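Quick one: the structure is below, questions incoming.
For subunit A:
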Amino acid sequence: MALLECQEVTKNFGGLMAVTNVSLQLEKGEIVGLIGANGAGKTTLFNLISGFYPPTNGSIRFEGDEIAGLKTHDICRKGLVRTFQLVRPFHNMTVWDNVMVGALFGVQKCKNVSRAKEEAMKVLEFTGLHEKKEIPAKELTIADRKRLEVARSLATKPKLLLLDEVLAGLTSTETTEAMKLVRRIRDEMGLTIFMVEHVMKAVMGLSDRLIVLHNGEKIAEGNAKEVSKNPTVIEAYLGEKLHM
Partner candidate 1 sequence: MMKKFLLLVIGVFLIIFCLNGGALAKDNIRIGFSMALTGPFAPAAKGQMDAYLLWEELVNKNGGILVKEFGRRLPVKLVYYDDKSEAETAVKVYEKLITDDKVDLLFAPNSTTIHFAVFPIAEKYKAPIVGNTAASVKLRDLKSKYFWFVTATMADRQMRALVDLLISLKVKTVAVVNIQDIFPRENLEFLIPYLKGGGFEIVLQKDYPRGIRDMVTVLSEAKGKNPDAFIALSTPPDTFLTAAQIQEVGFNPKFFFQLIGAAAVAFGPRLGAATEGISTFGHWSPKAPWPGAKAFLDNYVAKFKVIPDYLNSTLAYVSCQIIEQAVERAGTLNWEKLSEVIAKEEFPTINGPIRFTGSENLQTPAMVLQWQKGEIEIIWPSEVATAKPLYPKPPWPKK
Partner candidate 2 sequence: MTTSKLGKYLSGLGLLGLVIFLCVIPFYSTDYIVSVLLDILTWIGLTQSWIILSGFTGYISLGHSAFFGIGAYVMAILWLKLPYPLIILISAMSSMTLAFAIGFPVLRVRGPYFVILTLGLSEFAKYIFINYEVNVKGTVGRILLGVPNIRTLYFSLLIIAIVTILCAYLIKRSRFGYGLFSIKEDEDAAESLGIDTSIYKWLALGISAFFPGAIGATMALRRTYIDPYSVFDPIVSFQIIVMAFFGGIGKLHGPVLGACILTLISEFFWARYPHYYLIILGVILVFIVKIMPSGILGIFDLFGKAGKVVKFVRRK
C-alpha cells in the first residue's frame, strides 16, 4: 500500500486552474523529485498535501487514510511535514529552541521540555547545526537557515518529508552539502522524501523517480533518463519542438 496517494487532485482559485486531476503515488523510502516550470502548480500541490488549503476535489491518502481537508497540525502529527519555499525560521528563538518546537509538537510529542531538548540535540548533531545551537535564527546564513528548516521538520519524527526548493540559492559547495544531507535522511533515517527542485543536477542525481507538472497537470513520470527523453516534457520546458 503506497505511503502517499493522490487521486484526481484539483484546485482552482476562482477560475484559475492551479492544479488539475493530478494523481500520483509515493512508496516508502523513495526520493521523488517534483519538477516543472514556475507556476506549474508545484507549491500549490505541496500546500494541498500539507493541508494549507483543501483541494476543490479529488482525494489525498496518507498511509491509507484520507487527509484532504484535515488541518495542517493534524497532518503533521500523522507524520507528514513540509518545509517552506521561502524559509520561515522563528527569528528571535535560538536554533536549539526552533528545533525543540518540532520535537515538542510533531509525531513523538515529547511531554516535557527536557526530553525535547535531548531529541532536538540529536537532530542538531545529525544536521551539523549543534555548534550554532545558541544563536538566534535570524543571525544564520541562508544555507544554515535552510538546514535549520529541515532540522526542525526532522525533529517532528515524520514519515514523509516535503522539501520545497531546499537547494535554491545555495552555492555549489552548499548544494553538495545539502544533497549529502538529503541522502543521509533517506538512508540513515529511512524517511520518504518528496522534493520540489529547480537545480536539475541535484534533483536528477538524488531522486529515484521524477514527476513533471506543467500548467497544473501531470505530464510525465519515471526515472531521470526516461523523463529527459519524453517529448512532451521537452516541449513543455523548451517551448515549441525544434523542427530540424
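Everything below uses one rule, namely that a residue touches a chain if its C-beta (ideal position, glycine included) is under 8 Å from a C-beta of that chain, and two chains touch if they have at least 3 such contacts; residues count from 1.
As a selection rule, all candidates are chains of the complex that A comes from, given by their letters.
These numbers come from a predicted model, not from an experiment.
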{"item": "Neighbour of subunit A by the touch rule, complex-wide, chosen among 1 or 2", "value": "2"}
{"item": "Interfacial residue positions of subunit A with respect to candidate 2 in the complex", "value": "50, 52, 71-73, 76-77, 81-82, 84, 88-93, 97, 100-102, 104-107, 109-113, 116, 131, 134-135, 152-153, 156"}
